[in-house]
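Take this structure, written in structure tokens, and hold onto it; I'll ask about it next.
Every protein chain but one is kept in place in this view of the complex.
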Amino acid sequence: MPEFLRARLDLVGLCGLLVVVLFAYQQLDPTLLDPSTITILSAQFLPLILAAVGQTIVMLTGGIDLSLGAVLSLGMAVFVVTATDDAGGVLLAMALALVVTVLAGAANGVLVAYAGLPPIIVTLAASFLWGGVTLIVLPQPGGHVPSGLVRAYNMGWHGIALPAVAIAIALVGWKLVRSTRFGMAVYAVGGNEHGAYANGIATGRTKILAYGFAGFFVGLAGIGLAIQTGSGDPTIGVPYTLNSIAVAVLGGISFFGGVGQMRGTVLGALLLGLLTNLLLFTGISTFYQMILQGVVLVVAVAVKTLATRERVA
Amino acid sequence: MRALLRDNRAAWSFGVLALVWLAAVLFAQGFDSIASVRYLIQTASFLGIVAVGQTLVVMMSGIDLSVSAVVALSAVVCARVASDSDGATGIMVALAVSVLVGLVNAAGLIWLHLPPMVMTLATGTVIAGALLIYTNGSPSSARIPLLDALANDDVLGVPLATVLWLAIAAAAVWLLHLSRLGRYAFALGNSEPASRASGVPVPVTTFVMYTACALLAGVAGLVLLGFTGTSSLTMGNPYQLLSIAAVVLGGTSILGGRGHVLGTVAGALLLTLLTALLVAWNLDEGPRQVALGLLIIALLLAYARERRTT
Partner (left out) sequence: MTVSLSVEKVSKSFAGVRVLRDVSFEIRTGEVLALVGENGAGKSTVLSLITGLLAPDSGTIRYAGEPVRAWSPHRARAAGIASVHQELSLNPHQTVAENVFLGAWPTRHGLVRHRDLVAKARPLLARVGVDVDPRTRVGRLPLGVRQLVELAKALTSDPRLLILDEATSALDDDQVNAVFRVVDDLRERGRSVVIVSHRMGELLAISDRLTVLKDGEVVTTRDREETDHDDLVRLMVGRELSDMFPAKAARDTRMEPVLRTRGLSVPSACEGIDLDLVPGRIVGLGGLQGQGQREVLRALFGLRRHSGQIEMDGRPCRLSAPREAIRRGIGYVPEDRKAEGLHVTQSVRTNLALPSLRVLAPGRTLTTVSRQREARLVADLIERMRVKASSPAQEVRRLSGGNQQKVALAKWLPTNPRVLLLAEPTRGIDVGTKREIYHLLRGLADDGMAVLVTSGDTMELVGLCDEVAVMYEGTVVDLLHGEDLTEERLVHASVVGREVTHA
């Protein structure tokens, strides 16, 4: 296999799969490329994509975030509780929700960086904590999202697919962050923590910032989900924890940190989302979607490990 | 002495459990009666059985995220099969499918070289989906006398479920701390390369531990079915994270190779007690979870920090 392809095996494979799925999708739903379809699809995929972006950032440092779902719900809850009908109020609520989720993420980061506890159990305990805070903010499903916003978001606004724009802005934002020294340090810490420390990188601060950034993207996902569904639900975020991990792994992010590209994660999320929708079209019960998800995950990761194993053993 | 305490975190978890219980008896209402103790150890046994299984895989540096799905799987399958034939068949079939899940998990780890978290996450998802299809979304309920008795009856005032739990824990102590296989599991948990280079049979160890873990999750599902009389697709959900929390609060390192099964028993009791305490204080669901989260973090900081190896 040529070196070029081998190095990008995950991405090439994912792109290939995505093209196949898109083609099949186009056959079943010729309106795929219409603005309205794109708007609906992007609104549907936004929470998973952004949640997976958050999970990816954490995993790149060599960590894992089991509290992601809880933080996503928290962002959603804060948003729907504080949002008012005017534009200023909505923006204020968004800002507030993001501040809360960033702080929640950074708090996870502090415990991981300085308490000597492995990320998996810190974020496990934190999932109870943030889940509880969400329930205090929003005990029952409900809350308020301005109906005009919901309509514009889900139906298109002057022909613009707002969710797609939001995803694009978020990804460009990460691209910028990734090319700062901090972004480089995230990869350095995940790839060889001791080496990074010995080279004068503030590993603790890098981790805290990374978890904070993850909180930011997860908060965005929560806000998006609130606008898409038009209300808040304190427990709706739970499945996103494991789904985001699955998507990141699918996209080639390593559990051990330092390996993987954000575009892989995004491709993984798109692939999973489109496959699920395809099942709907083919009339197979939606119940099969979870089975599909599990099988795709195992096959994708197994193919990757077996294909790259020769080099190691 | 200090070194002994530091190295024996399972003992710590019993100490903390004793302290919390004492505090509960002294400062909270309704923790001083025999009935309350009985109720507590009965409810702890569901979590406890799952957590003992989780300990087996965590000790060899693994993790099983499919336990929640297996709890539901076993209960749903048993209820369904029992309503078509009889209770004994239902139980046998339920345990058989649980074992099958464990075998599949282990096979994925050994032959596909998947990380445990990915493999068990995937099987968990597949099972959840399969259950939806199997039940068409509405699982049946069933009263199976045997399970009913197992979950609710007493022996000399001790709930049968608790007796079962302790028996399982005793068997796990033998498996993990006395048998040859247990030594292999600890060795794997401490260093996989060194274990391979010392001739540790990795496949056998993986198969036995993951299968035992799935089997115990299945048993917990059956006991829960007996306790509630009804099965549901989400009945296992709390056990996924709580079983891991119980293992870690029991002083076992999440990185593997360090800890004791009995610590997990204390960990499960501690988690159940804390939850009961928070309920007794009439806290709402939200503050209760916040308190639980903070308490777990505090306890972890107190005695579950990982010592750096370098």
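By written order: A and B. Residues from 1 in each chain.
Here is the rule we go by: a residue touches a chain if its C-beta (ideal position, glycine included) is under 8 Å from a C-beta of that chain, and two chains touch if they have at least 3 such contacts.
What you are looking at is a predicted structure, and each value in this text was computed from that prediction instead of being measured.
A.B. asks: Touch as defined at the start, partner being the missing chain; which of A:Ala188, A:Val218 or A:Val296 qualifies?
C.D. replies: With A:Ala188, A:Val218 or A:Val296 as choices, the missing chain is touched by A:Ala188.
A.B. asks: If the hidden chain were put back, which of A:Thr31, A:Ser147 or A:Thr180 would touch it?
C.D. replies: Missing-chain contact among the listed residues: A:Thr180.
A.B. asks: For the chain left off this view, which of A:Gly88, A:Gly200 or A:Gly283 is in contact with it?
C.D. replies: The single option touching the absent chain is A:Gly200.
A.B. asks: Looking at B:Trp12, B:Phe46 or B:Tyr184, which residue reaches the missing chain?
C.D. replies: For the chain that is not drawn, the touching residue is B:Tyr184.
A.B. asks: Write the list of chain A residues that the hidden chain touches.
C.D. replies: Answer for chain A: residues 7, 176, 179-181, 183-185, 187-188, 190-192, 194-202, 258-259, 313 touch the chain left out.
A.B. asks: So that we can see where the missing chain sits, which residues of chain B does it touch?
C.D. replies: Residues of chain B in contact with the hidden chain: 174-175, 178-181, 183-184, 186-187, 190-191, 193-201, 204-205, 208, 257-258, 309.
In the analysis below, only the chains that are shown with their structure count from here on.
A.B. asks: Need the CA-centroid distance for the pair chain A / chain B, whole Å please.
C.D. replies: Each chain reduced to its C-alpha mean, chain A and chain B end up 29 Å apart.
A.B. asks: Where on chain A is chain B touching in the complex?
C.D. replies: Touching chain B: residues 64, 66, 111, 115-118, 120-122, 124-137, 139, 194, 242, 245-246, 249, 255, 285, 287-295, 297-298, 301-302, 305-306, 309 of chain A.
A.B. asks: Once bound in the complex, which stretches of chain B touch chain A?
C.D. replies: 63, 65, 108, 112-115, 117-119, 121-126, 128-130, 132-133, 137, 241, 244-245, 248, 254-255, 284-294, 296-297, 300-301, 304-308, 310
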